[in-house]
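All protein chains but one are shown in place.
Chain IDs A, B and C follow the sequence of writing; residue 1 opens each chain.
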Amino acid sequence: MSTPTLAVWKFASCDGCQLTLLDCEDELLSLAGQVRIAHFLEASSAVQPGPYDVSLVEGSITTSGDAERIRHIRAESGKLVTIGACATAGGIQALRNFGDVAEYASIVYASPQYIDTLATSTPISAHVPVDFELRGCPIDRRQLLEVLTAFLVGRKPDIPDTSVCTECKRRGLTCVMVADGTPCLGPVTHAGCGALCPAQSRGCYGCFGPMSGANIPALLPQLRSCGMREDDINRIFATFNVAAFSDEAEKDQG
Amino acid sequence: MSTESAAAAVESEPMVPRPYRVAHRVVETHDSVTLHLTPLSTPLPRFRPGQFMMVYAHGIGEAAISISGDPSTQDNLVIHTIRAVGAVTAALHDTRPGAVIGLRGPYGTSWDIESAARHDLVVVAGGVGLAPLRSVVLGVLAARECYGRVTLIVGARTPAEFLYRGELDSWAARSDLDVELTIDQPAAGWDGPVGFVTEPLHRLHFDGGRTIAFLCGPEPMMRFSAQLLVDKGLAPTDIWLSLERNMKCGIALCGHCQLGPLLVCRDGPVVDYRVAPLLRIKEL
Amino acid sequence: MTVSLLARVEGEGALRVRITDGQVERAELNIYEPPRFFEAFLRGRGYAEAPDITARICGICPVAYQTSACNAIEQACGITLDQPLTVLRRLLYCGEWISSHTLHIYLLHAPDFLGYPDAIALAHDHRDIVERGLALKKAGNAILELIGGRAIHPVNVRVGGFYRAPTRSELAPLAEQLTAALAYAQDTVRWVATFEFPDVELDHVLMAAHHEDQYAIEDGDISCTNGVAFSPAEFPQHVVEQHVPHSTALHARLDGRKYLTGPLARYTLNSTQLSPLARRSAQEAGLGPTCRNPFRSIVVRAVETVYAVEEALRIIKNYQRPDRPSVPVPSRSGIGHGLSEAPRGLLYHRYELDADGLIRSASIVPPTSQNQAAIEDDLREVVAANLALDDPDLTTLCERTIRNYDPCISCAAHFLDLTLERQ
Partner (left out) sequence: MDSPTALLDRAGLDRLIEVLRADGYTVIGPTVRDNAIVLAELDSGAGLPAGWGVRTGPGQYRLYRRDDAAVFAHSAGPQSWKNVLHPARRRLWSSDSPDEYEPAPKYALLGVRGCDLAAIGTLAGVLGAGAHPDGAFRRTHSQLFVVAANCTEPGEVCFCTSMGTGPAAGPGYDLGLTERIDEAGHRFVVDIASDAGARIMARISHNDASSEDIAQARAQVAAAAGRMGRSMPEVDLRALLRDNRESPHWQDVADRCLTCGNCTMVCPTCFCTTTEDVTDLTGDHAERWQRWASCFELDFSYVHGGNVRQSGASRYRQWMTHKLSTWYDQFGSSGCVGCGRCIAWCPVGIDITAEAAALAAGSGADDAHR
């Protein structure tokens, strides 16, 4: 069997998710022994042409040029895995989907006439078929390794689509919502981080986006009784996974 | 206490797979193969028809797979027919002779062909549902004289999707076995009956009280067939079907396979049709 | 000549140089990063959200964003941190310096000096060296993970301090890892000192944070090599950003001049405040009290890594769990300015808050956009001095020139436009 090739691509994003790959200090060199890293600009100037067995895609689509580029990448890729909230849900920049882009541009740029950008920030899956979506802002290192190993050996990645609460309890943490009255989005948020925030006595703020079938309306009264105001609640759902949470909330309404 | 011997301890580690070698691999259909497996260490206990094994593909995972071999032989061969639908089954499907896979089992309840002696039998299989029922047919044929009329009805989506095609033809050629093959939709080169297994079931006559039915296939197929047989006078306790639920352990430890009061891996997979009210409840 | 995708920089950018009749007509660093509009999103958000939101501007230096945001908002709300909390913040920041510097040294920059396309190829021939780098980087990440919860976008930072302060015994295991890391960091200085450095001296004004008592990391005032010094609140009066048409990037200017922030600036302005060990390392590596050779920035980063590891060890040794993890922050209307020394240079934030604690306006000036004008200037000079080289060699040289600055394009992205005409 020839060595499988891995490519890493970037769209609108912070680089954090691809950095996660370089943060696999213990595994990086052995990974490099298992796969040929054929395209990873953040790490290498040696670029090899496609096709690639596995492509990791970071970032969201925010320009027409990028919408074109992702199609090429899809065509060159065996498995295409999106990494992170940007690529999977449009990221924080998807807030523009709910606002006026021209106005945003004028806030940031002195000469907004130079700026040409799509009115939306959309996930990769809105443009091309995706084989696997890895959640998180940023993704979790262990989950990234799990997905890579699973694809290398042909296994189904063990990435449970359940609540952060299940991880919180498995870790033996005390619920911050019940014991401290701290608002927490854990019950509606996709597992994967290992309940990082509750471990720091903080409520989850949903950076992994909603789990499937999240019952968001049922959580709202509890958030209110933990002292959140209506606009606080609206904002906490409208951050790193704004588009995904608002889709999930719509499903609950419908 | 820790004085337990290591062997005894491993005995009580029921989640540890036992290595088996793929001795022989038969391609059945475009997505199904039959694997003949021989033990590399102490063989697992003998099986009864309808029981299953947890089959492990190295590093990929486990799947519950029925045993399809002949219950009347005394060798230690384990036969499985596997349809590739996901990661584990695809990996098992792709193994080659010589490869080593892991087995745990046999687990679960069985089709009690001994108690069915002196009865007429009707065996109804849909798709891979024929895999466990092959053991029933082979077991019955090994003691054919003990049974009354034996009817085998097998449905598949297309002619190319019948398992054990050669064997089915040889069974069909026997005078002591009525074999009815049917496919879902008309297909070129097929001059047999077209329709679901319920068609022949509907057409044929069965003596309620004298007949025992063994069913395996998709759940709706089993429900319709069983209901038809009840309508034809069979008692629910004479209709035996094999259920399928998510299984992680196969030994009543993991909780995944619950169907109301039943742990399908332990109280099933083979159950009688008194299970009907449970099957009717949505999302149970 | 166009180098159309820069490798081994954070973010994606391109460099374009136009040479007409043997003259460098244009040298541009184009950044492909689509705009993400952070300043716009921040309007109307609660002040407490700023650290988490701005962290997402850059995955390489999230602590820098979180810290500058906290500094600015704490100033706006009129609070000061308890001393132990400031120290904990510095410890967290040391983690980011160690991890980010090591990333740059081993994975991005060193391959240039040794003629490898990347660290993986380097590991083929020198596995022990790359493993040392990874172990050092891991020690930095261990600090970030222990205090922050995770290395990228830590979850434990809040305006006013932390959500939870670690206990002394939780920190203790870090000391062991860092003690080993200190040796690796010193070896790193020795290693990079053996590289060959072209002889270049920059004459830009250098600007860095400066703190009276310590090598400035998590806070400070500003000082410049031309003698100008000012407080964070005066930053807008001195630094003005222009949206220049030729590159569409916002270029920052200090009192109308190009300037540079980053390791060279920090070292040149503050090197006397480094620990004796770090100073000794610097000396052994051939650095004087100042350094203006951008190729040697890799040595400065290595020296700063020694310092950050030592500093982290010192803080852990003296650590007592603070009485409270954070200082309460009452909301009030006001304006606050905050800065800190991101690994790549000075990072400035300014927020205007209303009485309910909502952000009315935000502005962020990251190091890369401050340095961009100077980088382009350098490029032009490098190209002009090396016109004789053939295209591939010139390309490599230009890339190296850019990587000297470790430009973080993600940081700069919210100022930059993708749809530059390219031909």
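Please note the rule applied: a residue touches a chain if its C-beta (ideal position, glycine included) is under 8 Å from a C-beta of that chain, and two chains touch if they have at least 3 such contacts.
On a predicted model such as this, the values are computed, not experimentally measured, just so you know.
Undergrad: Name every shown chain in contact with the chain that has been left out of the document.
TA: Answer for the hidden chain's contacts among shown chains: A, B.
Undergrad: Sort through A:120, A:215 or A:246 and give me the one touching the missing partner chain.
TA: The missing chain is touched by A:215.
Undergrad: For subunit B, which positions touch the chain that isn't shown here?
TA: Missing-chain contacts on subunit B: residues 1-2, 4, 6, 9-10, 12-17, 56, 58-62, 85-86, 107, 244-246, 248-249, 251-256, 258, 260-263, 266-267, 281-284.
Undergrad: Residue by residue, what part of subunit A touches the chain that was omitted?
TA: Looking at subunit A, the ones touching the missing chain are residues 27, 30-31, 34, 145-146, 148-149, 152-153, 155, 158, 160-163, 165-166, 169-175, 177-180, 184, 186-188, 201, 211-215, 217-219, 221-222.
To be clear about the criterion, only the chains that are shown with their structure count from here on.
Undergrad: Taking each chain's centre as the mean of its C-alpha atoms, give the chain farthest from subunit A.
TA: The most remote chain is B.
Undergrad: Return the chain pair with more inter-chain C-beta contacts, choosing between A-C and A-B.
TA: Spelling it out, more C-beta pairs touch across A-C than across the other pair.
Undergrad: How many angstrom lie between the CA centroids of subunit B and subunit C, rounded to a whole number?
TA: Distance between chain centres: 64 Å.
Undergrad: Would you mind pulling out the distance in Å between where the CA atoms of subunit A average out and where those of subunit C do?
TA: 25
Undergrad: How big is the gap, in whole Å, between where the Cα atoms of subunit A centre and where those of subunit B centre?
TA: Roughly 42 Å separates the two chain centres.
Undergrad: Find every residue in subunit C that makes contact with two or more other chains and list them.
TA: Answer for subunit C, listing residues that touch two or more other chains: there are none.
Undergrad: Mind pulling the subunit B residues that touch 2 or more other chains?
TA: Residue numbers touching two or more other chains: none in subunit B.
Undergrad: Going by the contact rule at the top, pick out the subunit A residues touching subunit B in the complex.
TA: 153-156
Undergrad: Taking the touch rule as given, give the residues of subunit A at its contact with subunit C in the complex, in rising order.
TA: Touching subunit C from subunit A are residues 10-20, 22-23, 25-26, 28-29, 32, 37, 40-47, 62-63, 65-66, 91-93, 95-96, 99, 101, 103-105, 107-111, 114-117, 137-138, 140, 193, 196-197, 199-202, 205, 207, 232, 235, 239-240.
Undergrad: Of all residues in subunit B, which touch subunit A in the complex?
TA: Going by the criterion above, the answer is residues 59-61, 86-88, 90-91.
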